[in-house]
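Handing you a structure now.
For this view, one protein chain was removed and the others were kept in their places.
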Amino acid sequence: MSDTTLRAWLLTETPQSRRQAAWGRTYRGWLLFRRNHLAMVGLVTVIVLVVGSLAAPLITPYDPTAQELSNRLAAPSWAHWFGTDELGRDLYTRVVYGGRVTLGMVIAVVVLVAPVGLLVGSIAGYLGGFVDRALMRVTDVFLAFPRLILALAFVAALRPGITSAVFAIALTSWPAYARLARADTMTIRNTDFIAAIRLTGAWPGRIILRHIIPLCLSSVIVRVTLDMSGIILTAAGLGFLGMGAQPPMPEWGTMIAATRGYILQQWWVPTIPGVAILVASLAFNLLGDGMRDVLDPKQR
Amino acid sequence: MSSHSRWRNIAGTSASVPVTLFGLILVTFLIGRVMPIDPVIAIVGDHAPPDVVARVRLELGLDRPLVVQFGIYLVRLLHGNLGSSVMTTHPVTQDIATYFPATFELATAAIILAIVIGIPLGVIAAARQGSRFDHVVRVVSLAGQSIPVFVLGLLFLLLFYVKLGIAPGTGQVDVVYDGMVNRITGMLVVDAAIEGQWDVFWDALAHLVMPAIILAYFSLAYITRMTRAFMLDALAGEYIVTARAKGLSPTRILWRHAFGNIAVPLVTVIALAYAGLLEGAVLTETVFSWPGLGLYLTVSLLNADMNAVLGATLVIGFVYVVLNLMADIAYRVLDPRVR
Partner (left out) sequence: MLVEVDNLRVSFATPGGMEHAVRGVSLTLGQEKLGIVGESGSGKSLTARAILRLLPSAAQVAADRLTFDGIDILTAREPVMRRVRGKRAGLILQDPKYSLNPVMTIGHQIAEAWRVHKGGSRRLAAQAAADLLQQVRIRDPQRVAALYPHELSGGMGQRAMIAMMLAPDPELLIADEPTSALDATVQAEILRLIDDLVSRRGMGLILISHDLPLVSHFCDRVMVMYAGRVLERLPASQLARARHPYTRGLLDCLPSLVHPRRQLATLARDPAWLTA
């Protein structure tokens, strides 16, 4: 009984409050999203990944660093679902913990990058003029490097490791968000309602923070989700080149690099982490695609 | 726009490039000089004798203010001096000249593949939107953008080289043919053809195929997606209704009218894809032991050879900027609406 009234409340044509309107919009967006089968697959996979990573100790029978040198490179069996790696560690456990590492890196990057990018972009877009040009020059410089290359150079200068990798990826990712936020801001800046708010004497900072940034959010969110797949690939690439997470930490790219030579006989050892990367990256791509279709349909 | 103002427009775009390049150099300098704990050790390595360390310290002018250091760096750079590589003991510029052509060969082969396959796929997928073909194309290109290039490379090696034995192994050419062809352009396939050494030519070509395919996959996926998206936009235009009303054939409408409208933005996409190949090249060359700039960069990284790493980074950054600029210029030159 309450289910249908909740639905009616959400879908009403005449919302009584801003909150109701906002919830209604979200619900309608969700209905639209739900019809996209591929996007749903992406969403479910991402949820599984996140939950799996959080619950890693609960769902894995072994310690990711526990070596069993007598049982190296074992084939998949009931004892070891994915077999064991070159040091006899359970591959399934390491893949699951690797998910933790990867998602942790991705979230760390996003937390660093999105706010900075949003802020810089909206300030540049709103203030225009010299500030805009100067900030855009800065973003141009960072955009001038292919992401992996600059990350490699950074990591080379610092110590190779997970923190340097996160920092390096973040440094190469933020300009794209700044550009996005700037473009959105410039569209919004000239609207009447912003002019109205300015007339009330609002300070530019307040205008940017309370009015402009919320409107930029949807395209940024879409971009973040889509970018996550790229970040996963870059992080794995860094790991593969030995510049990311260092052994014995179970990062998928690092694991592949270490076991590359075994591809002939024990092909599953480097392949399974590779599949994990593919699945994670694909899931975020599908999710991001679906979100973009809902939030920003013009941009197909 | 008259011819004169068009060139001014292009000049305006290009004017920002030197600033960007300057910023690039600055960033590279900061990475090499400011970030490491001891920039000298970063350059000469842990095992260098003390007199080498002292000499390099003097050369770099580490006792001088940072701005002066940057000035020295910039001047040396403008003279084409990127320092020497600890690993190869050659000047970095020489190393880069040695290894760059192989990357260029690989990247060019890859982009040709990506264009030849990707564009028709995107066009036809858009023409048959919603069909099974369209769905397959979408999923495959989505997967192409999600798979790490080194995983794909390893799998291909496993399947085609090890299991099926139809592809040659890693490297640019069979060991047998090593050193048989003189270095003219640095691109083995081209050089072998120029010299008329056809057995080397075919072998080099065979070695080129797999890494090129792997490298192409990501940009192919990107090009296909963008082509499809552009085409869907174009096909929704009113002028397509007009074209149908004129009684034109579907093929003509699809290619002459719709595709004709997206050709220019597509050029930009292709230039960006080509630039993106530089990234993929690093990983592909590592997997296939392809003697290009990417492999050079990777090996230098593992040896903590700072000069080499930064030199290669700078060069790649330069190429990237130039490619982006060319894309921009091409857009302005080709689009009649901008003229």
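By letter and in written order, the chains are A and B; residue numbering begins at 1 in each of them.
In this section, a residue touches a chain if its C-beta (ideal position, glycine included) is under 8 Å from a C-beta of that chain, and two chains touch if they have at least 3 such contacts.
None of the values given here were measured: they were computed from a predicted structure.
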Query - Contact set of the excluded chain (shown chains only) - result: B
Report task. For the chain that's not shown, point to the residue among B:182, B:242 or B:289 touching it. Result -> B:242
Report summary line: It is residues of subunit B that touch the chain not shown, namely 237-239, 241-249, 257, 260-261, 263-264, 335-337
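Note that only the chains that are shown with their structure count from here on.
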Query - Between subunit A and subunit B, centroid-to-centroid distance (C-alpha), Å - result: 25
Query raised in the report: Mind pulling up the subunit B residues that touch subunit A in the complex?
Result: 16, 19-21, 23-24, 26-28, 31-32, 35-36, 42, 139, 142-143, 145-151, 154-155, 157-158, 162, 229, 232-233, 275-276, 278-279, 282-283, 286, 297-298, 301-302, 304, 306, 309-310, 313, 316-317, 320-321, 324
Report summary line: In the complex, subunit A touches subunit B at residues 38, 137-138, 140-142, 144-150, 152-158, 229, 233, 236-237, 240-243, 253, 256, 260, 263-264, 267, 270-271, 274-275, 277-278, 281-282, 285-286, 289, 300
